[in-house]
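One structure below.
One protein chain omitted, others in place.
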């Protein structure tokens, strides 16, 4: 059998805080089933758009804060190739044990796509090692995302820039380690710029941060944003090896001099 | 007054677990006052070697695990420009609160030089976000450290390689993020290689990891190793700004369109 | 039709100086049809190993120094997705015009895999901007290549290290820009180390340098080396966009203030 025929579907888990949508009617109007369901739809749509006889490219599930273990017990993470994370006001409610489990899975090889206000999530900060702080403003700025690395897989199929007619503003300095690869830089009407799409490798896992997605705007319905999510998950696909965090004691491969 | 005249001394704090030296006579024979005092001597020696009329380049203090707050209360960290960290078997005894305090100071701008088995220290792992795992062997391998970046400040004054006649072996893969700059790669008699000197920026702080220094060898008495420590501390000197981890809400700098 | 069904084959061109093999019987004994034919066989073998009904993954051709335009007229480069380059003693005979053509194609998106002594080829030096110098010795050192980034696509399917029983030695410092990703570091019997597998992005193209392959050793017959070549070509596959080197004059997207 060829290496290319009928690969197993890429297993995507979309995690969402899922509180705004249940409390704020304005958010519920935009995301009636939650941001997670809207984002999960990116991958369901991709499956549906493929040919009838094709194996589905993705297997999608969702998980939310208020489920037991936040919907991320070991069995779910073990069956996840790429995890998408949206959180905002309740980062502290995410149990340290679950964060440690997600962290370990990223280092083993699981991909992670971190969205918008999850720049302050425990898992993103743990992977970056930095403050991940930034400036912000909720004032209906227009955001224009420029592709600074047009050959990057996360930019596949995008125009040279795309716009979101109204979004929360995030401004520099963004307290992150120098990205391994920078893909998007945003321009905001109010005068700021932001590194809106950035890539890092951590252990066996790939991490992509993507800026847009404030809950009061229909950002995850936008076709270009959905294309970025699709691209990012494909890019963050695990390499197929499972890295270990062990520190093994190993015998020499060459003869050592006899100790005195 | 000129910017260059009589700068304030660079304030170096050398932290050491300081347990081996008090339990193991073989270690005590090499480091009778502890590894921290031997390392602190690098900077005292540099002061002594300067001209008689010169202001001292360094102000050095030490701190150890069994002191209150591990010798690192806020006042000490606030008065530290570069912290050197040696730990080995008691990483878990370092209080999370102190680790968080050190971490915050690095992000603000304090330099950090991480030595040998401190690759598994809480603070190094927190800054890297990765496993920091590696292979190891205690078997008197000879280590030869090659300078792969001869123009780097950490390699100043060194020959193209230097040797340690006997050391613990550390082997790849080393579970770190891609270094911003790689300075040393080690060759070991037993057949392994290791990225032995590597640099990262995290927030306002510079982090340097340096491999050698197992407690049963006189590594920190070696002239080349001492030169690396001197260079690394100079390189990790803070920039003179204190970065904040706050996320300020900011007003627009340009007129925004009137919301509909 | 699905995006995944029957992709067009990846078009690989293997370039070789092809002088040693015609002058030195010892080299001809190892590579009777030239190094290029041995390397091209990696991709023919991969096609043959695939299922009978599968479309071939690769379309392979070769090109050599003494062909007109060194076998690389525009039509060949336009039909090349990834170019592999082996050169040694005749770098200066490669016409600047052809080098410029290859360079432009890499920036547009073509992948480039640079082998062994081609570290001093015009095209590699032009892409790196540095000396690409190193130490060397022909003395039958054993080389052991350690995988320092086990999750990297170029390391797929490899053990934690592999050995070449005899090879030319290359030693640090290697005069390259800091690699975007380092994959292999070599250990040599004679005491040196070398960054043996390194990745860079230049414009739309991906560049991989791979150290082994002196003409007097059967290196390109080695199964692990062949696996690296296969992986590297897959990794260097173009993104599917063709980058331009033009500097367009562009109209503003937002209203500008009226000039005074």
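By letter and in written order, the chains are A, B and C; residue numbering begins at 1 in each of them.
Here is the rule we use: a contact is a pair of C-beta atoms (placed from the backbone, for glycine too) under 8 Å apart; a residue touches a chain by one contact, two chains touch by 3 or more.
For clarity, every value in this text was computed on a predicted model and none was experimentally measured.
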Just one of A:88, A:195, A:211 or A:237 touches the chain that is missing; which is it?
A:195
Who touches the missing chain here, C:10, C:102 or C:134?
C:134
Those residues of subunit B which, in the complete complex, touch the missing chain:
1-5, 7, 50-51, 54, 57, 109, 144, 150-153, 156, 180-181, 189, 201, 203-205, 238-241, 243, 253-254
Hidden partner sits against subunit A at residues 144, 146-150, 160, 171-174, 178, 180-182, 185-188, 191-193, 195
Over the whole complex, note the residues of subunit C touching the chain we left out.
103, 107, 120, 126-131, 133-137, 139-142, 169, 171, 175, 177-178, 180, 189-192, 200-203, 243-254, 256-257, 259
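As a convention for this text, only the chains that are shown with their structure count from here on.
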For copies subunit B and subunit C, the superposing rotation on Cα atoms, rounded to the nearest 5 degrees, equals 180
Most remote chain relative to subunit C, going by C-alpha centroids?
B
Interface residue overlap between copies subunit A and subunit C, same or different (over half shared)
same
Taking the mean of the C-alpha atoms as each chain's centre, how many Å separate subunit A from subunit C?
32
Roughly how many whole angstrom separate the Cα centroids of subunit B and subunit C?
37
Residues of subunit C touching at least two other chains
144, 150, 180-181
